[in-house]
Each structure stands twice: as C-alpha cells, then as structure tokens.
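Take a look at the structure set out below.
Excluded from the complex is one protein chain; the other protein chains are retained at their positions.
As written, the chain order gives the labels A and B, with residue 1 at the start of each chain.
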Amino acid sequence: MSEIKATRRGVLKSGIVLGAGVAMPTVLTRPAAAAYMNEPTGSSVTLGFNVPQTGPYADEGADELRAYKLAVEHLNGGGDGGMMNTFSSKALKGNGILGKKVEYVTGDTQTKSDAARASAKSMIEKDGVVMVTGGSSSGVAIAVQGLCQEAGIIFMAGLTHSNDTTGKDKKANGFRHFFNGYMSGAALAPVLEKMYGSDRRAYHLTADYTWGWTQQESIAKATEGKGWTTVNNVLTPLATTDFSSYVAPVLNSDADVLVLNHYGGNMINSLTSAVQFGLRDKMVNNKNFEIVVPLYSRLMARGAGENVKGIFGSTNWHWSLPDAGSKAFVKSFGEAYGFPPSQAAHTVYCQTLLYADACERAGTFNPCGVAEALEGFKFDGLGNGETEYRAEDHQCFKDVLVVKGKENPTSEFDVLEVVEVTPRAQVEYAVDHPMFAGGDLGTCNPGA
Amino acid sequence: MFTLAKNDKLLLVIVAFFTLLAPIILNPFPTESAMAQFNAGYPDLMQRFVIFGIFAVGFNILFGLTGYLSFGHAAFLGVGSYAAVWMFKLLSYNIVPAMILSVVIAGIFALIMGFICLRRSGIYFSILTLAFAQMSFAIAYSVLSNPSFNLTNGETGLQVYNDDPQYLKGDGPSTTHLFGLEMRETFTLDIGAWAFQFNVGYYICAIFLLVAFYIAIRIFRSPFGLMLKAIKTNQTRLNYTGLNSKPYTLFAFVISGMYAGLAGGLLASMDPLAGAERMQWTASGEVVLMTILGGAGTLVGPILGAGFIKYFENIFSKINDSVLHSWFSLLPDGLENAIVWVLHFFVGKGWHLTLGLLFMLVVIFLPGGLVDGGTRIYNWVRKPRNPEPAEEGAQASTDQ
Partner (left out) sequence: MDAILLQILNGIDKGSAYALIALGLTLVFGTLGVVNFAHGALFMLGAFCAVTLQKFLTLSKITIDPTRLDFLGKPAKIKTPYVEAWFGEAAGQAIINWSVPLAILFAIPVMFLVGVIMERGLIRHFYKRPHADQILVTFGLAIVLQEIIKAIYGANPIQMSAPDELQGVANMGAALGLKLSYPIWRIVYFCFAVVIIGSVFAFLKFTTFGMVVRAGMADRETVGLLGIDIDRRFTFMFGVAAAVAGVAGVMYTPINPPNYHWGMDFLVISFVVVVVGGMGSLGGAVLAGFMLGVLEAFASTTWATTTIPGINQIVIYLVAIIILLTLPRGLLGRKGVMEE
C-alpha cells in the first residue's frame, strides 16, 4: 500500500510538466546521471515502510506503521517532536531530511520472504525510495536486507531478533537497532538462575526458522552456563496454529522448565496450549514447573491474556521506562493513538530518526555516506540509555530489559513489569563470536 | 512464422508486439502525476506478468486441453526455483545452467507425480495433486531444512551467500546475468514527463514467453493436441477405440510441469531467492484462477489472466484510504467519507475480496473467461441488430 498524496497543486504541476513535455519532446537518457540509487531530485524524499499487515505478526506490523507515521510527522516538523527533543544528536531540525519533505510508501510483507522482497522491489523500482525499513520477522529481514544490498539502498531493520541478521547474514547496507538472541540469553540466564535455581531441566519449543534456531542456541548456551540441562529441542513450523501435539510430550518428559522460542501469534497459541495442558500447575522433580518466553512483547502478552502472569522474558524496550526519551515517545504516541507503543513501534521509530539524523550529518542520502555516519555512532536519549552502532557488524549495543508478566495489572496495557535492566557490558560479545561467525559485511553499495 | 495458420500467426505477432513494447504501453501516465500509481511498467511487475504468463500457459496445456484439474502445479514452480538457486550457489550467477536444470528437474518431478496421480481422474486426481503439493511444501519447508541437511533453508528461503563455492564464477558479476549481461540492468528513457524503464531481465523473460507461447500454439494445433482434446471430451469412448490415452495425458502433464519449472527458474533468475511458500496449495490455486479468469483452453487467455491477477495484487492492493480520499476530495465531506468507506473494503488490503467476487462472476456468467467476454462483446458490436445466440454459443465453445 503506498500513500501517494495527490494534492491539487501536484496535479496542476504535473499538468504543466506534461504540457511542457508535449511541446518540447526532449529525449534524455539516464544511466550515468545519478550518483547513487534513487537519488532524490525533487523537493521530497521517499522512504519505504515494509511491514507485515497480514499473517502471524500482523499486530506488530500495524503498530510499526503507526510509529512510522508518527516519525514522519515529527521529521517534517509536525506534532510535538517526540524523541527528537531528547535525542542526543541535534542535527535534525524538523524540516524534513536535508531540507526535503519526507514522504513514504507502505507495503505488506505478509511475513513471507517472497512477498516481502516483491514489495520492497516495487518500492525501489516504482516509488524510488532511498531507504527500506520494517519487518517483524528475521527471515524477512534477512531476505530484504540482501535485496537492499544488491539494489544499493539502505535497510534499517525493524523487529528482528535473530543472531544472523548481524551475524552470518550481515550486510554493509543493513543496520539493526533491535537486540538479538545472544543478548536475550546473556541477560535472562542470571535472572533465571536467581529465580529458579541452577539445577533445572529445560525443554525447548522453537519456531523453525533462523530466529528460532539462533535464539534457542543462545538461550541453551547461556542457561547451560548456569548449570541447567537442555532436555530436548523441538522445532515447530512457523505456520503451526495448534501446538497441542508439541506440548503434550512435555508432560511426560522429566523437564521442569519449558522455553517457548516463539513470537507473535505463534507464542499466543503455544502458551495457550501449554496452559491448557496444566503445565503451570505441575510439580516436577519437587519443583514448580516454569515457563519462559525469551523474547517478550507487550502486544503478545496482551493477546495471551491471563496466561502470561509471572512468566519471565526479555524485551528491547517497555513503555513504562522512566527516562525522558521514553516518556516523550509514550506521550506523543499515546496522544495520537490512545494506547502506549510496543517495542516494535519503538525500535522502528528510532530507526527512522537514526537514519534521518545520519543523512543530515553525512549531508547526503548516498548509502555509503549514511553508512559511514551510522558506523560507530554513539547516541543517547532514544529510550535505551547510551547506545552504540558497532561499526564492525552494524548492531546496536545497549542495555537489555528483563521483564515478567505482571501479577496484578492495573490496566489492559500494564501487563509487563521490568525486573532488571541488564547493563550493556554483560550482553556484549566479540564480532567473531562463534554464534555470529561466518558472515561477511562486504562493502557498501550505492547502486550506481 | 514457421508454418502457423494465419490466425495463429497474427496472434503471435500481437502477443509479441504487446510484450516487447510493454515498458511503454504499461506506463501511460507521467511519472510525477497522480495517476502514476496505475502504471505497471516497472521491471519487477512486468517480469511477474510474463513469468506467471508462462506458468499459466503451461498449466493450460494440461487443464485447458485434457480437463485434468491439477491443484499441485505450484510444486513444480518451487522445485524449479530451488534448482536454479542451487545452480547459482554451486556454479555461477549465469542463468543458463540454472534454467536448464530447473526445467529438467521440474520435468522429472512432474513425471513421477504425474505417473502416480494420473492413475485416477476427476476429483480424485485433483485431490491427489493437492495432497502431493502440500506434501512437497511440507518437505521443502521443514523436512529438508534441518541444520544437518539444509537443502531449502526453510522459512528464510534459499539464497546465495558470499561463501558459497560458485566454482565457475571467477571474475563474473555477483548478480544474476546471461554471459555478463546483468539481469537488473535497466536503461531508462526519459521522454518529457515519462520515464520508461527497459530492463534486461524483463526482455529475457519476454523472449522465453514468446518461445513458450509459440510451442503452446504448436501443441494446440498438432495431432497430439487434438488427442488431448479428445481426452477432455470423452475419455471412455477414446479408450473403447483401442487407444491408451494415459501416455498422452502424462506427456501433457510433464510438459506443463516443465513450463512451471521454467517459470520458477526465471523467477529465481530475476531475484535469486526461493521460498517454500511458492509451493503451497494456495499458489497452485492462483494459477488455476489465472487460467480460468483469462479463459481455459484458449491460447492467450492464461496470459491475460496472469496479467490481470498480478496487476490486481501489485497495483490495486496499494490503493489505501488516503488515496481514495484524494480521489473524492471534490465531493461533500459526508458523501466522500461514505464512498471511501464502501470502497475501502474492495481495494488496498481488501483486494482479495474483489478478486474473489470477480472470479465467481466469471465462473457463473462467463465460463470461457475474459476471452469469452471479449468474443461476446466483439460479436455484439459487429451484429448489434440481430444477435444470433446459436452462433455466439458456438463461438464460445470452440474457444474452450
């Protein structure tokens, strides 16, 4: 879905241009004219928001789109400015990017790599976007990131939590603000040890694609480091809706913890099944049976309702954070839409601002210039405290939140509480860490 | 051309004309104008038009001629794509070996599947192909994507990595190409307010379409095609005359499978990524829709149908509420909102609804598809005074 705003002036203008074109048939050929792919020549610049509008992650996609619209409004000087006011870099002036008004087109990834690439391609070829951003699945993020690298435009990843996005599939034109599976494991394991002890037997149910695999690996490694045993790991297809046949075997294993490496609709369904089968009331090895959901989001916590109470997980950001940036964002989002933003909304809002800021600082939309401005960039005031875009793999490093389903929610949005803010140092890893090895950033591609 | 009847020659020339000039014909509105969103002349969509055109033409050789309704053709498309991407991974980005392998593998796959499924006919055949397709999808999606034996890369989709062997690559381009001619290379011609994009990949697809279309014409007009039509009309009687119809049907099945493989290979050549969802039964349903919508059993019908559906999918789905509001902004507010409210169920995210309704209408009122509709209008225009229902019916049935 593209939003193309046809103003009366626009129509008039194109009429004049059309007239001029007919009157004076100048033929121009254009292969060497542009310095880089889709260089904006008019008074506006177009961004491509490629989010899932249907499929298992449609909820997150809808929230991302709301945040994008807000970000565009703020960049163009509308609204209350949101996190632009708290952002440590002051390059953005509220007059668009580099003086050009920001416009956008939207597309539906359907949470399918094929559809996402087709949608991104049409944005690049037809709508002339300089940057594609969004997505709510690592499979899609990796597929679209690859496409953007080939086409020569910047990809600002949305919600993607797989280690591979900035690990073995990292690309010079791609950047990720969101945290990843390794960080979740590193932040979660100490808390889990503290709460549930070091002698636990974990059973993993894992979404069968890149995100599930790497998150499972990360969580298993981290918890094993604390003395836990991984009893079993069962892969479930992303399209699964009925998890009963996967949950039932857990009852008869000697595991006392169930780790659900699921997200979105998948997680709602699998947690529903697990609760239906009475796992939470079970006693195994004289311990209470526990469920862990390593990657949590408020949207899915709400979808799962009562079932999430007391369940631990990690998240990139939560609306109840007390810092000025988070407060400003919650305020402008809440006033626009009537409810607080999700972590997906937060990360894509940040990505849009970060991209715009990098263009301003680089003085160009050229992907290579933008990439250079983003690499090693240190900033603050976007809700996560001090953050750095590491130059070597284009991954943001920042604090990670460990959260828990709230026992006594005061409203329908108040379903998670922050248990611990894990400092950056504890979740950091080397670029050549085995879980991230095998990739090649390559060189930035300006596409021309 | 080569010994084609006059009508067929004309048809081929018309198709060639439209395909080769598509970048201009499909771009009727100036780039900056409000109507530009209806332009379909950008490389990705045009490639899809012709690739799915090939897919549907192939499907029509089976369904249109023999009447065997397969719900599993997407499996061949998927197999073709996987084969092509593996060629990119192992040899080089040159599309020639990829295309050859994808057609061959899809053919072998179709031979096996056809041999088994064609033991039954009618609804049983449809369900068998459906079961096969779903099974292939599940196999590609999860069975063959486990970390120890990763043939398809599951959900993420199979793609080429920098550390893949690519034994023949050498210094060749690192994007799909035909002996150095890169698929994504686009020559943009600015004429006044228009920008026409001539894309290498598109023209390669277009040439494949024309060849595929030519072969389809030859098959339709050959004794073999006649035999297939006989199978559709009355297979029992054919069998009583002492003919074994099965080899013919199987051959048609394999040919249409190879067409699907070709389409899959081309799809991967334009964008080197293959996902399992290409094999899902709904993807098979889509090619059925294309063929019926355009006109099953006609020569150009499937191409029209494919173009129609892909246009809907890519252009109609992008009309959202704010676009609608801008169209009707001259009307009074209340009326504007009412019209937009009604329309927004049918465009944008709701384009599937329009497609479903349209499809039902076609099946109910125009069993011959768009081509049938075109013929009826043509007849009506030519003989407005005394329409002869009998002749009209005959026309429609010869087209089928």
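Some notes on this structure:
Note that a contact is a pair of C-beta atoms (placed from the backbone, for glycine too) under 8 Å apart; a residue touches a chain by one contact, two chains touch by 3 or more.
All figures in this text were calculated on a predicted structure; none of them were measured in a lab.
Across the complete structure, the visible chains that the omitted chain touches are A, B. Considering the full assembly, B:Gln235 is the residue among B:Gln235, B:Thr298 or B:Thr375 that touches the omitted chain. When the missing chain is restored to the complex, the residue among B:Thr31, B:Gln134, B:Thr188 or B:Asn379 that touches it is B:Gln134.
Screening B:Pro30, B:Pro43, B:Gly67 or B:Gly275 for touch with the missing chain picks out B:Gly67. Listed for chain B, the residues touching the missing chain in the whole complex are 67, 69, 116, 119-124, 126-128, 130-132, 134-135, 138-139, 141-143, 146, 235-236, 281-282, 285, 288, 292, 345, 349-350, 352-353, 355-357, 359-360, 363-364, 367.
For chain A, the residues touching the chain absent from view are 53-55, 58-59, 232, 234, 237, 241-242, 244-246, 248-249, 251-252, 265, 268-269, 272, 276-278, 281, 303-305, 319, 330-331, 334-335, 339-340, 410-411, 413-414.
The rule we apply is simple: only the chains that are shown with their structure count from here on.
Chain A and chain B have centres, each the mean of its CA atoms, that are 34 Å apart. Against chain B, in their complex, chain A makes its touches with residues 1-7, 10-11, 13-15, 17-18, 20-22, 24-31, 42, 53-54, 105-108, 112-115, 117-118, 121-122, 125-126, 138-139, 142-143, 146-147, 150-151, 168-169, 208-210, 213, 235, 237-239, 438, 440, 442.
Per the touch definition, chain B reaches chain A in the complex via residues 30, 32-34, 36-37, 39, 42-45, 48, 138, 141-142, 145-147, 154-157, 159, 161-163, 175, 184, 187-195, 197, 271, 273, 275, 277-278, 314, 317-320, 322-323, 326-327, 348-349.
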